[in-house]
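With one protein chain held back, the other chains of the complex are shown just where they sit.
Showing subunit A:
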C-alpha cells in the first residue's frame, strides 16, 4: 500500500480551478520532488494535503495509508503523521517554541494512545534535534518564529519536523531564501530523517535543493497538473532547459 495516493484531484479556490487532475503515488522510503514554475499550483497541493479549508475539492481522492483523508481536519491529519514545512512559517508571538512543540507532541501521542512525554525526556529530545539543524538553543524559548530570520524560520520548520517525526513530510519551497550554508544544514536535517518508514514530497522551484536532497522521482508540475515524471536526471534537464517547453505544451 502506498503511503500517499492522490487520484484525479481537482481543487478550486473562489471559483477558479487551480488543481486540474493531479495523480501521484508516493511509497514509504521514497523522496519525490515536485518542480515547476511559480503560480502553477504546487503550494496549493501542499496546503490541500494538510487540510487547508480555504480550498474546495471538487473531484478526486487523497488516500493516506489507504485511508481517504479529505474529510479530516488538519489536526487529525497531523496526528496521523502528515507534516507540512511551510513556505512562509507563521509567527506566533507569545507562544514559546518549546511549549508549542510539547503540546503538539503530546497531542500526537494521545492520538496513538500513548501517555504524555516526560518533561525531562522531552527537553532532551528537543535539544538534541535542535542541534541537528544547528538551531540556536535560545530560539527554543523564544515565541514561535517571532523575530526569527528567514533562514531561522526554515530551520525551525525542519526542527519541528524532526521532533514530531511524521511519516509523510511535505516541504514547500524550504530552500527559498536560504544561503548555501543554511541550505546544507536544512538538507542534512532532512537527509538524517530519510528512512524506509517515511516518505518525502519536496516542492521546489529550483534544482539547487535537489543536489543535496537527492530525489527518487521528479515530477514536473505545470498549470495545475503533473506533466512529466522522471528520475533525478529530469531535474537536471529542467535546470538547463527551463519550464518553457512544458508551459507551452500546457497552454
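Note that in this section a residue touches a chain if its C-beta (ideal position, glycine included) is under 8 Å from a C-beta of that chain, and two chains touch if they have at least 3 such contacts; residues count from 1.
As a convention for this text, contacts and distances are computed from a predicted model.
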Checklist line | Protein name (UniProt record) of the chain left out of view, among "Circularly permuted type 2 ATP-grasp protein", "YCII-related domain-containing protein", "Fe-S cluster assembly protein SufD" or "Pyrroloquinoline quinone biosynthesis peptide chaperone PqqD" | finding: "Fe-S cluster assembly protein SufD"
Note to self: One chain is left out of this view; which of A:57, A:104 or A:117 touches it in the full complex?
What the structure shows: A:104
Next item on the list: Can you work out which residue in A:84, A:168 or A:213 touches the chain that's missing from view?
Entry: A:84
Next item on the list: Write the list of subunit A residues that the hidden chain touches.
Entry: 50-52, 73-75, 77-79, 83-84, 86, 89-96, 99-104, 107-108, 111, 143, 160, 164
